[in-house]
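Accompanying notes for the structure given below.
With one protein chain held back, the other chains of the complex are shown just where they sit.
What follows is chain A.
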Amino acid sequence: MAPRTLFDKIWDSHVVETLPDKTAILYIDRHLVHEVTSPQAFEGLRLSGRRLRHPDATIAVVDHNVPTSDRTQPIEEAESRNQIETLERNVKEFGVPYFPLLSARQGIVHVVGPEQGISLPGMTIVCGDSHTSTHGAMGALAFGIGTSEVEHVMATQTILQKPAKNMKVVVEGQVGPGVTAKDIMLAIIGHIGTAGGTGHVIEFAGSAIRELDMAGRMTICNMSIEAGARAGLVAPDETTFEYVRGRPFAPKGEGFDEAVAYWKTLAADEGAHYDRVVELRAEDITPVLTWGTSPETVIPVTGTVPDPAAEADPGKRAQMQRMLDYMGLEAGQKIAGTPVDVVFIGSCTNSRIEDLRAAAAIAAGRKVAEGVRAMIVPGSGIVKAQAEEEGLDKVFLEAGFEWREAGCSMCLGMNPDRLTPGQRCASTSNRNFEGRQGPGGRTHLLSPAMAAAAAVTGCLTDVRELI
């Protein structure tokens, strides 16, 4: 057999059948369900009289819509409440395992899956959410699907798909101080663009990726979709196996050893073919952030806002100008020192315990600048409890941050956590699209440490000045 990539191996082991036009019926090991993209799928099953084939391969949580404030009170927004109640009726009717709002295990679906050992190496994992790519950090093939496909997976435990192309992004070397997984990934997206990975599955490799803990790898794979890729992957290794060991839904005892033996066979073969390879040097990556309304508008925090006049293509020039107008920035201005109104630390990109520790290290002994609202939204109830055990909540509260309940929150503003028009936000989330965090809101994407630095100085700041 020809040498195969990690993606090829996971793909091959899940093909039930290949149809005449090369479309595969691909078996799905884990289906993660949340309240926003599932109601129409459950309704479809009901209308066609179909059953949900494998409730025991499915897990449901509420995350997108949920309030991150006091949860002992009824949910105020009627439509949000309806969506949550609809999910609760559906999981009961179809027998789907579910972590309800008041469970300690509730949280953002992409934090919960790995945390519970539900997402495992070598698996195929889908969810009606584009950031399903996060689970690729486990060495699993994980991608976002639309609601029609959610229904297809519910009914058949498969999806129809043609194989993706293989892309490898290699980051060799050692990153400097203040440079995190978020900076590495933003640098990659800045380099290849938001359509740079279209049609491909990206495998992240190289010593700088190997060195990352699982949280860092999840941050990287999470934003693969921002590079247009179908999925992101990191080959499972000892870091992965140690992370999985002992998690509630992971294999136990001899089963675990058997699983590890299998997982070790997944890494790409010597000489495996990649359709595209991109290489970056870790030493060249500095703390970065975005200036515009596309995740590819990445500049070093020490840099200046680019000038549309330097862009030759008139369409692109007009789009850059529109971004500057929307963001309230001037061409050529230094990005550091730009005042912020809100700091959001959370989202499926950066809400794990490691992210909160990084933010707390900057916040400790400092105060949130006057006039800045700074929020910490842990990724799950488990993350929140762990942080409280470590005393991080006290660090944040003493510094003047809000310490909130788990959910997607201001990453997409479906719940009451929203920017108001014109507000500028330093955000650890994944998208800076116009209106993403609230109509008229202005988002700068950056790492948790950089977000904390912005909170305590009141402006976009090079975190290296505070460490």
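One rule holds for everything that comes next: contacts are C-beta pairs under 8 Å (C-beta built on N, C-alpha and C of every residue); 3 or more make two chains touch, one makes a residue touch a chain; residues count from 1.
One rule holds in what follows: contacts and distances are computed from a predicted model.
Participant: Choose one: "Transmembrane protein", "Peptide/nickel transport system permease protein", "3-isopropylmalate dehydratase small subunit" or "Extracellular solute-binding protein". The correct choice is the protein name in UniProt for the chain not shown.
Facilitator: Going by its UniProt entry, the chain not pictured is "3-isopropylmalate dehydratase small subunit".
Participant: Among the options A:I25, A:V278, A:A369 or A:L466, which residue touches the chain absent from this view?
Facilitator: A:I25
Participant: Which residue among A:L102, A:L160, A:A309 or A:L397 touches the omitted chain?
Facilitator: The single option touching the absent chain is A:L160.
Participant: Can you list, in ascending order, the chain A residues touching the missing chain?
Facilitator: Chain A touches the missing chain through residues 16-17, 19, 21, 23, 25, 27, 29-30, 36-37, 39-40, 43, 48, 50, 56-59, 64-65, 77, 79-80, 82-83, 86, 97-98, 117-118, 120, 128-130, 132, 143-149, 151-152, 155-158, 160, 194-195, 198-199, 225, 228, 230, 249-251, 255-256, 258-259, 262, 294, 315-316, 319, 412-414, 421, 431, 433-436, 439-440.
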